[in-house]
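Below you'll find the structure I mean.
A protein chain is absent from this complex, but the other protein chains hold their places.
Then we have chain A:
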Amino acid sequence: MFGVAIFAELAARDFFGDGVRSGISLAVTALIVAYAVMLRTPRGGALLGRPTRVRRSEISPRFARVAQMTIVAVVLLGLVGAPFLPDHLFPYAGTVAGAVLGATLILFGRSLQRGLNSLAMRGDRKDGMNGLAHGSR
């Protein structure tokens, strides 16, 4: 779903002009918020094909810090770098970028997620429960 959303967001300007971009961005933001809210409930998680929700305390603090810093860095790069980018690198650049990013997410999204999950679970627990939790999928 996010692969298609990213493709739609990046390709929209090439096909419909700059006018639709804010609408598409709003729709993608709404989709991300809905996804995050659904993941918090068992029913929503089941609808999204998630049989579990990992306990926050099981996520390695180091991993959480690195993930937060990466997100902030990407957002800052987007905000600071966007004005310096030429409007069109080449014809249909947005469509090509959207297709590459979207296809990457569709094809490797699951394995990327699994890899991130296993990294996130490698915590250094100090309460004697080390190695007990292996509930992410």
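Structure notes:
Simple rule for what comes next: a residue touches a chain if its C-beta (ideal position, glycine included) is under 8 Å from a C-beta of that chain, and two chains touch if they have at least 3 such contacts; residues count from 1.
The working rule: contacts and distances are computed from a predicted model.
When the unshown chain is looked up in UniProt, the name that turns up among "Glycolate oxidase", "Transcriptional regulator", "Nitrite reductase" or "Sugar ABC transporter ATP-binding protein" is "Transcriptional regulator". Set against the missing chain, the residues A:Gly19, A:Pro51 or A:Pro91 yield one that touches it, A:Pro51. Which of A:Gly23, A:Pro42 or A:Gly78 touches the hidden chain is settled by the complete complex: it is A:Pro42.
Contact between chain A and the unshown chain involves residues 42-43, 45-47, 51-55, 58, 121, 127-129, 132-137.
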